[in-house]
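The structure appears right after this line, and notes come after that.
Yeah, one chain of the complex is gone here, protein chain that is, but the others are all in their spots.
Note that the chains take the letters A and B in the order they are written out, and that residue 1 is the start of every chain.
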Amino acid sequence: MDVDPEVPSAPSAASDHVVALDQAVAVIGGFPVLAGATLAVSSGEIVLLSGPNGAGKTSILRLCAGLLPIARGSGSIFGFDLATQRDSIRPRVGLLGHRNGLYGDLTVAENVAFWGSTVGATPDEIGAASARLGVDGRLNDVVVSKLSAGQKRRTSLACLVARRAELWLLDEPHAGLDAAGRDELDTVLRQAVSSGATVLVASHELERAGSLADRVVDVIGGQVHDSGASS
Amino acid sequence: MTTTPTIPAEQPAATRRAGTGTTATRVLGIAMVVTMGWLVAFGLGFSPADRDQEDAVRILYVHVPTAWVAYLAFIVTAVGSAMYLFGKKHSLGFDRFAGASAEIGVVFMALTLVSGMLWGKLTWGVYWQWDARLTTTALLFVSYIGYLAVRGLGGSHQQRAKRSAVVGLLVVLEIPLVHFSVKMWRSLHQDASVLDSEGDVSMDGLMLFSLFVGVVAFTLWYAWILLHRTRVMAMEDMLDDHGLDRALDARRAEAEEQS
Partner (left out) sequence: MSRWQIARLVASKDLRIERRSRVLMNQVLPFAGVTMVMFAFALDASNVLERVAPGLVWLATLFSLLVLVQRSFAIESDDGALDALRVAGVDPVAIYWGKAFALAVQLAVLEVVLLIAAVLLYGADVPLGGIVLLATTLVTATCGLASVGTLYGGLTAGFTGRETLLPLLVLPVVAPVLIGATRAVESALGTGGVALSEGWPWIGLLSVFAVAFGAGGALAFGPLIEEAT
């Protein structure tokens, strides 16, 4: 009962961009949260989406994650069409949204283990993910509902690391983290990119995220006009 | 082939004009009025009163056809849902068809229940007697109200269509389950009753004919409303799309002003 079963699982668009959006329109409750987004992100880039509140940064990330359906225009992730091949996109993408996606009654270790296991990560990899984000050790056995907001964020990032995504979509990842946490996050992101991932970050913090990113793309009024990294 | 979710190119002829009437609906409408006229004539006039029930039997000429139409409507909903889900184009027209049919089905179910209760009051002396058919109808009535509630959950048209189609098929799955469980249940209570509570009174020729006319008349009525309602829904969807177009333009204009 899923989308057209005849659509092949091979990429339909011959595009070497990881993210390729062309005048994408997305609608929530009748309101066009995205009114025409054109974006091209190549493999290994760290791209920063910047813009005022309500501009549509979160919506672009959710669109790329396959959570928000594309209403007009076209888009592809890793060459897979966003309208029809979302199933092929999903395993490759990791999203850190506004909410953390954690289970409050489980400990940090249990959460990271759960999310890592969904992609078949080994216990070592799971442990390493927790360690990178500094949530192993004492925090490992603390129930998530008892953590501070920043600690929850780190846990959420650890789950993302454990999932070994190829495209990282991060929505205000620095918010809620202390200075040490932000440094660690930057390190984690650079490491991810050097092992082949691509990162798309939405952030207000131009200074912080700007120095991390390869380039900055402006999102205004639900629209983006970006044709890719200039060579 | 892939479906690019843009404005559907399909624009039924009927909706390009001011109203939703076409030759088809006019023909149906006239046929319906004529047969209704026949029904009134035969149902109230020509056919005899029943031996036991006397004139109360005439309510059956409404009750049985509305029940028939209600179930027909729900089968149509299931068919429409299936055609939306398993069709290549996932055409929204099927979704609207299914939705309209369910709405009409719910109304006819309500009529069935009310006419059944009136008939029951006149013949058994009670409004309700937990007989298998009425109980099943009542349960399915609520089930389809649930289906309509799911249709109203919002989201894009495609989302609504997919969600409703899945639920529409699930609810149709319920029909036999509810029917058999209620039937098994009521068979435990062999209430001796002068009148077979199934309402299948033995009827003579003219009475059967009136019933038949009733079924035809109500089915025509159903088809007529179905066509109109589906077209109205198509217009509503088009309105939404135009609303989106305007909202898009407004948003883009806003962005222009800001930059």
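Just so we're on the same page, a residue touches a chain if its C-beta (ideal position, glycine included) is under 8 Å from a C-beta of that chain, and two chains touch if they have at least 3 such contacts.
Computed from a predicted structure; not experimentally measured.
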{"item": "Touch partners, limited to displayed chains, of the chain removed from view", "value": "A, B"}
{"item": "Touch with the omitted chain, as defined above, among A:24, A:70 or A:102", "value": "A:102"}
{"item": "Full-complex contact with the absent chain, from B:33, B:114 or B:170", "value": "B:170"}
{"item": "Contact partner of the left-out chain, one of B:145, B:208 or B:250", "value": "B:145"}
{"item": "Where the unshown chain meets chain B, residue by residue", "value": "139-140, 142-143, 145-146, 149-150, 153, 155, 159, 162-163, 166-167, 169-171, 173-174, 177-178, 180-182, 184-185, 188"}
{"item": "Interface with the unshown chain - residue positions in chain A", "value": "1-2, 28, 65-69, 87, 89-91, 93-95, 97-106, 110, 114-115, 117-120, 143, 163"}
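Simple rule for what comes next: only the chains that are shown with their structure count from here on.
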{"item": "Distance from the mean Cα position of chain B to that of chain A, given in whole angstrom", "value": "45"}
{"item": "Interfacial residue positions of chain B with respect to chain A in the complex", "value": "1-6, 85, 88, 90, 154, 156, 158-159, 166, 240, 243-244, 247-248, 251-252, 254-255, 258-259"}
{"item": "For the chain A and chain B complex, residues of the former touching the latter", "value": "1, 4, 7, 12, 25, 27, 29-32, 35-36, 69-72, 74, 81, 83-84, 220-223"}
